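Every protein chain of the complex appears in place save one, which is left out.
Read from first to last, the chains carry the letters A and B; within each, the first residue is number 1.
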Amino acid sequence: MSVDPQATRPLWRRIVGFNAFAAVVLGIGGYYLGWYIGHHLDAVSLEYFADTDQNDVSVFLGYFFGVAGFLIGLGFLNYPFARLRGYPPSLREKETRGLGRYFGLCTDHKVVGIQYLVGIGLFFFIGGLNAMLIRVELLRPNEQVFPAGQYLTLVGMHGTMMMGIMSSAILGPFANYVVPLMIGARRMAFPRIESLTFWLLMAAGAILTTTIFFGGFPTGWTGYQPLNDQANAGMDSYIVFFSLVGLSMTLLGLNMIATIVTMRAPGLSWSRLPIFCWGVLSTATLMLLAAPVLIAVLSMAMLDRTAQTTFFIPSQGGSQYLYENLFWVFGHPEVYILALPGFAIVLELLPVFSRKPLWGYRLAVTGLLGVTLLSWLVWQHHLFVSGINSDLRPFYMLSTELISIPTGFTFLCGLMTIWRGQLRLTVPMLFCLAWFFNFLIGGLSGVFLSDVPSDVTTHGSFFSMAHFHYTIMGGLIFTFFAAIYYWIPKMTGFQLNERLGKIHFWSMFLAFNSTFAPLFAVGFLGQPRRVVTYPDHLQFLNDWVSVSAFVLGLSMLVFLGNFVYSLVFARIPAGANPWESRSLEWQLPSPVPVHDFDRIPVITGDPYDYGEAAPPTAVPAPAPAAGGG
Amino acid sequence: MDAVSYPSGVRGASHGRRLVILWLVISAIATPLAVIFLGREIPPGNASEQATEQVFDNQVLLGVATPVCVLVVLFLVYALVAFRARSAEVVDGPATRGDSGIQIAWVVVTTVTVLTLAGFGTYQLLQSGSGGGQGPTAAFLPSDHASAMDVQVIGQQWEWTFRYPTYGGVETPQLMLPEHTLIRLHVTSLDAVHSFWAYQLGVKADANPGEDNIVYVKTKGPTSFEIHCAELCGLFHGYMTDTGQVVPSAEFAGWIKQQQAYFAPVMRYLPPYSTTYLPDPQHRAG
Partner (left out) sequence: MEARTKKLVGVAFFVALAGVLIGFYVSGYLVGNTPPYTPPARQGAVPTVNLTLQTVAAVGPSLAPNHPDWVSYLVRSNGAWHRTTVWDLPAHALVHVTIYNFDGASGLRNPFLGRPQGLVGPEIVDGKPVAVFPPDQPSHTFAVPALGVLVPVAPVQDDEKNQCGYAPCAMSMAHHTIEFTFRTGKPGHYRWQCFVPCAAGFVYGFGGPMQTIGYMDGFLNVV
C-alpha cells in the first residue's frame, strides 16, 4: 500500500484550495457582490421598482456572480488560464486521490457519475419532501396548514425540482459512469465539461431552494406568463434555476453525443452498440436541441422582469402564446428526456435477467429514434383548449397518437425478450417489470389526453397529473432505482441488500399505484391541478392518496436505509460480475480501476449473446504488468 | 448452448397459442364489462351535448384500451409464472433475436389502431369542437351556429364575471344559461391566463388577456354545474370556483331583468361590449 501524499498534508492545506468549500464561499461572496452592484445600477428605471420592495436586477446579478464565484472556486478557470499563459495541457484534475476528489472538479467519469448520484439524490429528497407537504395540505378540503402562497410555492418547487434535476437522473449518474465502459473508452469526450454539467446542476438546485427567502413563486413548473412577469422575486430563482439546468442539459447532451459517436472501441459498430447507449444518444439529442429553447424563453422572461421588455404582456404588444409555444417546444421533448432513459434501462437489463438476447434490436433502436423524432411534433397538445389556432388540433392529435407506435416497439421488444427466457427476479429486474405496468397505464391514459374531446375535461385536472406521474415516476424513477440496484455493485464494489431491496420494491410499487391510480378518478371528478382547496365530496379519495403518498415516502426511506446499511456497514464485496452479464462494463473489476481499461478492448459482437455459442464479447488484450494503461 | 427444456413441460409455440387464446377470452369478457359499467360512470355526464360527446369518446377509448391493458398484464403474469428460472445456477434461455412476422404484424396493428383513433377523434372534434376553446375564429362549428346565443366569460385575478351582449351588455357575478340553447361562450381575461372549466357542461377554455376564446356548448335540461379555474393563475387559483345554472327560458328571462335592474347604476361605467378588454392602468400611477 503506497502512502497517499494528499492524505499526509495538514488539514488546513486540504481545505484551502479549489474545492466545494471554496466554491460555496466564493458563491456566497459572489452573490453579495452582484446584489450590491444591482442595487447601485442607475441604468435600470427606478420607477419600475418604486414601492415594490423588490429589485429583480440585483437578484439576478447576485445569482450570476454567485454562480461565477462557485465555478471559480471549484477551479473551472484554472485550465483555461493555464493554457492562456502557455502551460502544457494537463488532466491533473483526474489524479486527485481520496474522498477529496468527490468535492471538487474531477475529470474522472466514474467520480462524476457518483457525484451525480449523490447530488441528484439530495435534490430528489427535497423534491419528495415537497410532495409530502403538498399531500399534508390536501388531507383537508379547506383548512390550511400552509398559507395559500406557500402552498403554490410547494407545488412549484416540487414540480420544478423534479423536472429540472431529474432530467439528468439516468444520464448524469449512469450514462457518465457506464457509457465509456460500455463503448470501451477511458473517458468522456469532454471531461471538464462533464464535471461542469454536474456542478451547474448543484448550483441550480441550491438556487431554487433559496426561492423561499424571496417569497416563493406562484407559477408551478411551467412558469406561465404573464403570471411569471407579475410574480415576487422568488420567480427569479426559478428562472435562474431552469436556465442553469438547461445549460447543464445542453452540455451533457453534447458530451454524450460526442462520446458515443467518436470514442467507440474498435469493432463496436452501430449495430453492436448496447441499447442503453442508443437510449442515451436519443436522450442526448433531445437535450442538446431542446434545452437551448428553454434558456432562450427564460432569458426573455428575465428581460421582462428586469429591463421591462414586454415579450409576454399582451397589452404592450407581447403574447402569452409566445411563452406557451416556446416553453412546450422545450417541454414536450423534455418529458421524453425523462422517459427515454427509462426505455433504455429496461431494454438493457431485461436480457441480463432473462438470459436471452435482446429481441428485435433494430426495432428497439427504431422505436427510440422514432420517439426522438416525433417528440418535436406534438407540443401543442398541451394547448388544446388554449385558444390557439383550432385548425391545427387534428394534426397534433394525430402526431401525439403516432408516438404510441414507436413506444409500442419498446413494449414489444421488451416483452418478447422475457418470453421463454430464464427469468431471475432480482431487485433490478422487478423494477424493470414494474416499468411495463406503470408505463402501460401512463401510456393508455395518455391516449385519453391526446384525444381532444376527452382532453377537454381531463386537461389541467388531476387526471393529467396522474398521467405524467405514471409515465415519469413510473417510467423514470422506477428505472432509476433499477439502475441503482444494477450498477451500484460495479460503482462501489459492494452488494446492496437483496431482502431490503425487495421490501423497498414492493412497498414502492404498491404505494405508487395506490397513490396515483385514484388520482385519475379525482381528475375525472373535477379537481383541477394545483388547487389548495377542493370540493368536500372528494375528501375521501384525497385522504386515501395522501396516506398512500406517505407510505410511498417511507418506501424511499427503506431504500436510503438499505443504501447506507449496505455500503457503510455491511460492505459485502460484490465481485466483478454478480449478475453474470455479458456487457463490457461487467468484464472489469468492481469497483472499476481509475484508468478503466488497461488495454482498449476489441469488440467482436453485441453484448446480448446469451444462449449463443459465441466467442466472448470483447477480446481483452493480454493482461499487462502492474501500472499499465 | 442448446435450447433449454421447460420445466412446465409445455414446448415451443404452444405457449404463444395459449396466451393468445387467454387474451381473446379475457378481452372479450372484460371489454364489454368495462365499457358498459365503467364507461357509463365516466364524467362529465349528460348536462350538455358536448359532455355527452366526451362521454362517448371516453367509452370508445376505454374499449380500445382494455384489450391492450389485458394483453400486457396477462403477458407479464404468464411470463412470470411460466418462465421463472427454477434452478439456482444461471441457465441461458433460447437465443431468439426476433421474428419478422411478429414485428410486421405488431407495426401494422398498432398503426391501424392509432390511425383509426386519430380519425375517430377528428370526426368527433369536427362536430362542434367538443366543448374546447377554439380561439377567436372557431374552426369546428355546429350546424346551427348562426343562431347561437353569445355569453362572455371574463376571468380576472381571482373571479369570473359574465356579460350578456344580447341583453344590453349587462354584466353579472353569476352564470345562468337558458335550457336547450346553443351558447357561444367568449372566454377572455383581464390579466393572467385562467382556464374556464364548466365541469358538468364539458366546457374548458383558457382565458387569455387580449384574446377571445370561443366555445360552443348546447345546453340540455335545467341543472347546475361547477365552475373551476383550470390554469394556475396565482394566489387564489384554488378559490376561483363558482356554481352556474341552466334554467328554463322563462326563469332566465326573469333573472336577466333582475340583473339589469340591480346593475343599472354601474352600466354607464362599463366599457362597450367587446370580445377583449385591455384595461389601464398596467402599472399604478404615482
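Here is the rule we use: a contact is a pair of C-beta atoms (placed from the backbone, for glycine too) under 8 Å apart; a residue touches a chain by one contact, two chains touch by 3 or more.
None of the values given here were measured: they were computed from a predicted structure.
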Omitted-chain contact residue, chosen from B:Trp23, B:Phe140, B:Trp158 or B:Phe252: B:Trp158
Hidden-chain contact residue, picked from the options A:Ala20, A:Leu133 or A:Val371: A:Leu133
Sole contact to the chain not displayed, among A:Ala23, A:Met188 or A:Ala231: A:Ala231
Residue touching the undisplayed chain, where the options are B:Gly98, B:Pro178 or B:Gly234: B:Gly234
Positions on chain B where the hidden chain makes contact: 154, 156-159, 161, 171, 173, 190-192, 234-236, 239, 263, 265-266, 269-271, 277, 279-284, 286
Residue ranges of chain A at the interface with the undisplayed chain: 47-54, 125-126, 129-130, 133, 142-144, 146-150, 153-154, 212, 215, 218, 226, 229-232, 313, 533, 564, 568-569
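By our rule, only the chains that are shown with their structure count from here on.
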Centre distance in Å when chain A and chain B are each reduced to the mean of their C-alpha atoms: 30
Residues of chain A touching chain B in the complex: 48, 148-149, 152, 218-220, 222, 224-227, 230, 313-316, 320-321, 354-363, 384-391, 393-394, 397-398, 401-402, 404-405, 408-409, 411-412, 415-416, 418-425, 433, 436-437, 440-441, 444, 447-448, 450-457, 459-461, 524-526, 528-535, 580, 609-613
Complex interface listing, chain B residues touching chain A: 1, 3-4, 6, 15, 42-44, 50, 53-54, 57-58, 61, 64-65, 68-69, 72-73, 75-76, 79-80, 83-85, 90-99, 102-103, 106-107, 110-111, 114-115, 117-118, 121-122, 124-125, 129-140, 187, 191-193, 195, 197, 199, 202-206, 208-213, 226, 228-239, 278, 282-283
